[in-house]
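The complex is shown incomplete by one protein chain, all other protein chains being positioned as in the whole.
Going by the order they are written in, the chains are A, B, C and D; count residues from 1 in each one.
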Amino acid sequence: MSKLTLSDDVRATHGSKAPMLAMVGGALVLLSGLLSWSADSTVLDDVSVRFYPIGAQIYIMVMGVTAIVLGVLLRKRPAWMSPGRGLRILGWATIAFVLLLALFAIGYETGALANLNEGLPVALVGGVLVLLAGMVTPEVTLDVRRWPKLSSSLEIVVIVVMMAFLLFAVAHALSLESWTFIAFLLMLVGVAGAVLGTGIGGYLGFVGANNRRPLLLAAFLVAFLFPFTQDGSDANMSIATQIIIFAATALGLNIVVGLAGLLDLGYIAFLGTGAYVGAMMSQSAFATIGWKPPFLVVMLIGSLVAATFGLIIGSPTLRVSGDYLAIVTLGFGEIFRLAMFNLDGNNGPKLTNGPNGIPGIPDLNFFGFDFGESHSIAGFELGRFANYYLLLLLLIAFVILVFSRLNDSRLGRGWVAIREDERAAEAMGVNVFGLKLLAFAVGAALAGIAGTIKAHVDTSVSPDQYIFLESAFLLAAVVLGGMGTVVGVLVGASILKLLPEKLREVNDYRLLAFGLLLVIMMRFRPEGLVASKRRQLEFHEDDEELVALTQQEHLLEAQAEAK
Amino acid sequence: MSAMLEVKDLEVAYGKIKAVKGITFDVQEGEVVTLIGTNGAGKTTTLRTISGLLRPTKGSITFMGKDLTSVPAHEIVSLGLAHSPEGRRIFPKLTVEENLLLGAFSRKDREIDSDLQAAYELFPILEERSKQPAGTFSGGEQQMLAMGRAMMSRPKLLMLDEPSMGLSPLMMKRIMSTVTTLQEQGTTILLVEQNAQAALKRATKGYVLEVGNIVLAGTGQELLASDDVRKAYLGED
Amino acid sequence: MPQRSVVMIGSSLVVASLALTGCGSRSSDSGTSSDSGSNKVAKIGVIAPLSGDLAALGKGIQNSVDLAIKQANESKAIPGWTLEISAQDDEAKPDVGKNAATKLASDKDVVGVVGTLNSSVAQSVQPVLAAADITQVSPANTNPSLTQGADFATAPKRTYATYFRTCTTDSIQGPFAAQYLFNTAGIKEVATVHDKKTYGQGLVEAFTKEFEKLGGKVVAAETINPDDDKYDAVISKIKPANPAAVYYGGEYPQGAPFSQQMKAAGLNVPLMGGDGLYSGKYMELAGATADGDLATSVGAPTDTLASAKEFVDAYGKGGYADPYEAYGAYAYDAANAIIEALKTSLKDAKSAEEARKATVEAMSKVKFSGVTGDVAFDEYGDTTSRVLTVYGVKGGKWEAIKTDAFK
Amino acid sequence: MSTLEATNVGHQVGHKVVLEASNVTMRFGGLTAVNDVSMQVHDGEIVGLIGPNGAGKTTFFNCLTGMYIPTEGTVKLSGEVLPPKPLKVVRAGMARTFQNIRLFGNMTALENVMVGRYCRTSSMALTSVLRGPKFKREEAATRERAQELLDYVGLGKSAELLARNMPYGDQRRLEIARALATDPQLLLLDEPTAGMNPKETEECMHLIFKIRDSGLAVVVIEHDMRFIFQLCDRVLCLVRGALLIEGTPGEVQSDPRVIEAYIGGSDDDDDEEGTK
Partner (left out) sequence: MDAFAQQLVNGLTLGSLYALIAVGYTVVYGIVQLINFAHGEVFMIGAFGALSTWLVLFKGQTGLWVLPIMIIGAIIASVVTAVLMERIAYRPLRNAPRLAPLITAIGISVFLQEFVRLFYGRVPFLDFPDAKQKVPFPQIDVVTGKAFEIGNVTIQRSAVFTVGALIMCAAALWYFVNRTKMGRGMQAVSQDPDTARLMGINVDRVIVVAFAIGAALAAIAGVAQGLQVTNINFKMGFLAGLKAFTAAVLGGIGNVWGAVVGGVTLGIVEAMAVQFIPGTFGGSPWKDVWAFALLIIVLVFRPQGLLGAKVVDRA
């Protein structure tokens, strides 16, 4: 892996200057937030005024403060932390922040770079200093045995604070538009990356692992509270419903890809199966099946049909593996799309209305609770999408439950064994074929359930939603976020669905960036943003330091569990 | 005179597991040097490292004064070092002649044809069947082809990895006598063998490897006479 | 603490130097923000594909709406109100379209929406906008079921009171073409091909019904997959039936190459289609052999209508980067229809949101002479305009052959 | 070393035939890798399989474990013909280790052994998701048994180590523990001491005796002759795919043909007693 690094000699001689560099750099970055950025007052909610920071200016000040804190930490480094690494990440992020905003938000949007004022150049200097500070810091090995030992109630406080912060960040991010949104995201990536990169990430993971239940509870509470932050507006809730559907499907795919280690390039077909079943058995006037059972039955049928397809698509795994299997699944995915496209009565039986799809699917109604209507709960207005959001929250909770419980069971161990060494697994009595099929069936069933709900959320189903590119997106969510992890997939799904919604200006370049992202990720971080430890090891077979660190962390977790 | 091949403190690892744990030996021009030892002793690993297929974690390999540790495998052949790998590894779908010509891949001179004839002279059966796919050959014939192919690069040093493996005694004899012939023709040879007796008999020098270490060294005759060799192979106490 | 002093000195130096350079404003700060002043704001939304394959068509729609709004603001069409555009991308995908609609619905200033391009997107946008009482006028949806319900052929029933369209449905264009081919061109045997999409299939179905009613014969009926580039297998299937013309239901990206390949394969008969073929791009893609191909389009030819000429001129002067494309004129009319309705509904309204319902009601009374002909809506929300024109390719250009009112 | 000898000498081989391979022949295309080899193993018996490189030992091994379907001949385990599928072979009661260690490197030692319990446990998807009492019982039992086995092979303290992080000798023993976790009647060890130092080798021998004493039948492929002759009750020597000799370690060790096969017959004309 090619990394921009300085030689050990340079670090040894100049390492002592790092804290000062970091603090000066941080101060400059902090200062830049008070200065004027642009002569044009129309960009970034008017950043032309001095000493009156707003939006992106506040964000950069947060970055400055973070740099200063890291600089202080550098002078008195806890053994389990590596502020140097954090500073490097922060430095790069600051530079990216400045350049992106300077060149595009101000330069491109106002039509002239001349509109650039002093603020951003100052920030750039600061960012470079921070980066330098990170680079001259001598490399250290983390000693995770020195992690602070908090009482369990304090650990829960840590979790609650984390979650509250998360809720705030998400709600805030969603209220932003275009360049300010990008600025926020860059700040978040920079600060979070810097903080986590110092080693706090590993520690938080450890705390989380020790308090799995409170963590889950807090996470769901946050998710549950989210619609109440939206002030009755449904715009963000609509995006949120899509993120959840996408994430639930991606989690299903993650069982196949992340756990069983099989590549599926036609996975969107399972979501499609569920959606079509949901549509065909709905009350829609275009529904092609006369039988209209209650929704819970439809959901069950949808998941069963999808699981059956999963078994069919998975059955070649008996004879085919690796790339060939990927291509087989791609072929099945295309066949699904074409079949949905064709089955309109002209070509084959009339099931799907062909390219026109099945529109006019009515809203769900559970015991008189109409999902299409707004409801008022405790003074908060919840719109149509908020209703669906809460339903989908249950769905994804169920999916996460299935995913994590399967992962942490006899079957999960079997999957790991298959990924590690298929022939050895078989020689140890692991039913390789059966487990692979199971992965396909369970994943497909989950996607199928998501599909039946999706049909009602979208109110229509048509074949052009189930093209190969969508499967690629699902795969990208898994790969980007982290194979085999729940959090990773949630992060990946959110990024992939949210960015295009928020970045309409650069929408045309979305796919270009997506393609590039896949290539870059595979090259530099194939295990994904939030990697499972095991996957990380699989992708970095010869990184002995990583192995040692993972080992230590694991031992600590095992000890904590034993207590 | 400095050695033709000099291996110093060589360490090779597969991941965490060290297969060769710091061995030192040398080959002088004109010698037949043999490395013997049981399975897993690290003989093949040593040869593969010398010819550049593996990278050492420590130590140096010097061939005719040039350090080989960072030279890519495909350039090592043209320096005059040929390697006939364990298990023959001929190209099964190519004909005998094509296999032989591949041996001369790195050469650009005009004497390839005459060397082809020389290879045919060494193993007449190859000429008879020069247009047949090599995959149809028996083990012994494949071994001849592998040796002929290695000789096509006009090596100064020829490394042979287990040339007698799985061969009938008759065929083994034929292969071993070729080793003698090549030596007489002036090729220096580094021979890895399980058939210790046959190898040591011809060797000017021998090394016994055990679990990645050299445990015995001496001239061929010395080792042949040594009880330790017998012990190493048959577990006699 | 030497570091601290360094920080202080460093930062004060920077501040001082910046103050000295006196980095003032280098571009006019005033900007071009509208002098809305005391005027209230009402927004007309646009939902169209602004990225992806169909972006060209979507941009044409967006720009045309923009033009209509600018003109209305300039002429102060609605006293006390300033109109604004809020364009949303649907990527031609139903779920993205739904998000866009939700966003517009939750914007309290939005009173009307022009869009969508695709019937499939309309299906997911309709319910969202209807729930918020926002008027929707589509410049391009041709699927009859959008206005007349799933059983449009047997038992038409209006599905969403908020939905209108300025383009004709497939059930008018197809028969019009059939009448032209059978009566005017004297062609009795045709083959039909369509791309299975709502538009193409609907067109061919309506065409076939009328053509057979007139006494003509459809000698071959085939379909293609719009993802395909090569149609020779289909053409080979049609050719032995010896049709005198081929009626194509679909859009020019497939129709034009189909014509070209048809002729290269030796089937030298005219290809006829609907307004999906009527585009300047058709000739580029169909090549030199396109002469004689036919297309129907709604309304009289633009150069015969004064209002249309004005639109073309104004659009040209508007400085838009993209051409108005096939649906620009319809979008312009759609926007103007909404503006017409707003003239009544906004008159006494305090806020835009309040006027939503009244706008829907006012829509049914809208009647004016637009770019594509007379604009008015029937009881289902469909356009009442039934004037159509047959165009033919001649010397690499579309030329009007026959304009008539459909009976 | 003498202690080892004593263990072996005092030992009684059982009377039940655990493994019976009759007339196994394996051909690949024109090449006969294994030619008409028969072999019987009784409970509580250690049988060694030796032969020079390329003699077909591993191929024979693969025929036994169901990786290959023999071209001719049958393999029976406790009287039942073995199904030619590794999975079913394991269920039937035969477990193996690999020549090049094939542990699940990124799993802990404990998890590795728990994978070995896979075929003796039964909780499926639904039970795993619902986590009923049966699931919890089985999971606890699996964990307990795995820990037991780790203790048994002397790795009790290394349970939470990643397999790839363990010393070479420990990896070998972990592989044996994993194989034992499948509750086998017969254990096949493919070069269990390859790459081990003498101390580790000796420990390994103790372990194999311990396993044998618990009533299992053991088949060992090895190159380390000292090890094999001390360890085994009976030794089979394969050369060029065929059985050269079968007998007690003493018989085999002193057989001139074995000496020839190993140290190599002399290939000169004047010195030809070994060759035919």
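One rule holds in what follows: a residue touches a chain if its C-beta (ideal position, glycine included) is under 8 Å from a C-beta of that chain, and two chains touch if they have at least 3 such contacts.
Source: prediction; values computed, not measured.
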| item | value |
| --- | --- |
| Displayed chains contacted by the hidden chain, counting the whole assembly | A, B, C |
| Omitted-chain contact residue, chosen from C:79, C:215, C:240 or C:319 | C:240 |
| Residue touching the undisplayed chain, where the options are A:124, A:263, A:386 or A:503 | A:263 |
| Residue of A:342, A:356 or A:550 in touch with the missing chain, whole complex considered | A:342 |
| Option touching the unshown chain, where A:228, A:380, A:398 or A:539 are the choices | A:539 |
| Hidden partner chain, touching residue among A:297, A:394 or A:469 | A:469 |
| Omitted-chain contact residue, chosen from C:41, C:161 or C:285 | C:285 |
| Residues belonging to subunit A that touch the chain removed from view | 257, 261, 263, 265, 316, 319-324, 326-328, 330-332, 334-335, 338-339, 341-342, 346-349, 422-423, 468-469, 472, 475, 479, 508-509, 511-512, 514-519, 521-523, 526, 538-539 |
| Contact set of subunit C toward the excluded chain (per top definition) | 53, 55-56, 196, 222-225, 227-234, 236-237, 239-240, 253, 256-257, 260-261, 264-266, 281, 284-288 |
| Residues from subunit B at the interface with the omitted partner, ascending | 51-53, 72-78, 82-83, 85, 89, 91-94, 98, 101-103, 105-106, 149, 153 |
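We adopt the following convention: only the chains that are shown with their structure count from here on.
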| item | value |
| --- | --- |
| Result of counting contacting C-beta pairs for B-D and A-C, higher pair | A-C |
| Centre distance in Å when subunit A and subunit C are each reduced to the mean of their C-alpha atoms | 36 |
| Interchain centroid distance [CA atoms averaged], subunit B/subunit D, Å | 32 |
| Euclidean distance of C-alpha centroids - subunit A vs subunit D, Å | 46 |
| Residues within subunit D bordering two or more other chains | 164-165 |
| Touching two or more other chains - residues of subunit A | none |
| Footprint of subunit A on subunit C - complex, ascending | 3, 6-7, 10-11, 14-15, 18, 21, 23-27, 29, 31, 33, 50-51, 55, 88-89, 91-95, 98-99, 102-103, 105-106, 119-120, 123-124, 127, 131, 143, 145, 149-151, 159, 195-198, 201, 223, 225 |
| Parts of subunit B lying in touch with subunit D, wherever the complex brings them together | 15-17, 19, 38-40, 87, 136, 139, 162, 164-166, 168-170, 172-173, 176-177, 193-199, 201, 211-212, 229-231, 233-237 |
| Subunit D contact footprint on subunit A (complex, rising order) | 401-402, 405-406, 409-414, 416-417, 420-421, 423-432, 438, 442, 534, 537-538, 547-548, 550-551, 554-555, 558 |
